[in-house]
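Missing here: one protein chain of the complex. Every other protein chain is in place.
Here is subunit A:
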Amino acid sequence: MNPAVGLVAFLAVSITTAVIGFYGLRISRTTGDFYVASRTVPPWWNASAIGGEYLSAASFLGVAGLILLSGTDALWFPVGYTAGYLMLLLFVAAPLRRSGAYTIPDFTEARLDSRMVRRVTSLVVVAVGWLYIVPQLHGAALTIRITTGLPSWVGSTAVVLVVCVTVVAGGMRSITFVQAFQYWLKLTALAVPVIFVLLVLAGNDTPHQAQLPVNPTGQPATSAYQNISLMVALLFGTLGLPHVLVRFYTNPDGQSARRTTLIVLGLLSVFYLFPTLSGAVGRIFAPELAQSGQADALVLLLPGKLVGGTAGELLSALVVAGAFAAFLSTTSGLVVSLSGVISQDLFGGSVRGFRLAALLAAVVPLGFAFTTDTLALAGSVGLVFAFTASTICPVLLLGIWWRGLTDAGAIAGMVTGALLCGGAMVIGTVMGQGNAPAWLAQPAAWTVPAAFAVTVAVSVWTKNRVPASVNRVMSRLHVPERPVATER
């Protein structure tokens, strides 16, 4: 691929992101604007922004790569990523919006009336955020290396720089605009090349005989345990992601939080058709990428390979732009929510503190990214979901629906989940991918139930610690707001 193509695409996305960020800066005036966009973001904008933030390197590059590698087994990934939002809608969306919490630590502190719970939750949230940023930076490193031939560190460093500039300058308002724009950019960048490739293939005669081969890459099929464990991680991990909660605060009320989530589900469903298509096309026409360990680059290489010429270069540029939109949007979403947490707990919540915290939130994972390497983006993001599902999910779900939750139970559950799931991740990494047994490689199926069980057991055991405010908080979470326009 022509190196200039990748560079131009990357620069275009970065500059657009920065411009929208600065445009946001001009209208970002008040405290409310800076933190939560004054809750005036309309549902469509907000839904696009949620979609933009959620569709990460794993969705843009990883899903197609994994489908190329393992076929129908990998189709569970996009299903899980989407269905996770269904679970979020059912159990979390409206109550969380009504809680008035801006971050997950805000929520647990208000619900359980305990500073200690707040601190533990903050630690877990920061761990989740950092873990989740690392694969984005790996994706950026891969993209830069494949498309321009520059060393890997250029890609990850560039992403961190652009994110820091936009977040530090604009805060949340501009981020919402940036994210919404990036959802549509990502959708276009995947859809247009795939459709073009399909048209070109339909124009030739030979591919009419081409059929989806059963197993062109020779990958062993994943076991039923692995698929179930993956679904547990994705279904219950989504609702605890820190950057998702921040988005819900920008809805005016609980009802609109539900409406926004419904739109998000539609946007995600449409989006995931295209990585699936890319993966299927790759399985027919480019199975050799799987053998050479470049599966995650499938989306990037497909247009140049199957279309070629100037059209192929233009399409490649579009895909590279979309890929960087994915890294930038997810990373900046995470950095915003992490800075919210870090600045409130460390810097007392001033704007300057928020900016310092943003730097801290972005630079630490860059260090991780330099020292680690990953084989499959979708897989490593799947592990982060497992970690979230084993730590934050039990506290959120039980906190919203069960009066009996206590601060001791919440802390015990989070610590258990973090130790079990984190331990499995570390041991699995040390043993190396492919060598670790399935229960270590995909731990959610046992760590999530364990975390729930410990949370409930310790809460029941420490019944006398149920906060006095529980009735007040529960009705705040569930009672509908007064309708904005009163009908009667």
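Going forward, a contact is a pair of C-beta atoms (placed from the backbone, for glycine too) under 8 Å apart; a residue touches a chain by one contact, two chains touch by 3 or more; residues count from 1.
Rule of thumb we're sticking to: contacts and distances are computed from a predicted model.
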The complex's invisible chain, by UniProt name, from "Integral membrane protein", "Alpha-D-ribose 1-methylphosphonate 5-phosphate C-P lyase", "ABC-2 type transport system permease protein" or "ABC transporter ATP-binding protein": "Integral membrane protein"
Absent-chain contact - pick from A:272, A:324, A:387 or A:452: A:272
Of A:8, A:86 or A:169, the residue in touch with the unshown chain: A:86
Residue of A:233, A:393 or A:473 in touch with the missing chain, whole complex considered: A:473
Per the touch definition above, residue among A:5, A:20, A:75 or A:396 touching the missing chain: A:75
Subunit A, residues in touch with the chain not shown (by the definition above): 29-31, 34-35, 72, 75-76, 78-79, 82-83, 86-87, 89-91, 94, 98, 100, 102, 106, 110, 211-212, 214, 224, 227, 231, 255, 258-259, 261-262, 265-266, 269, 272-273, 276, 280, 343-344, 348-351, 354, 401, 471-476, 478-482
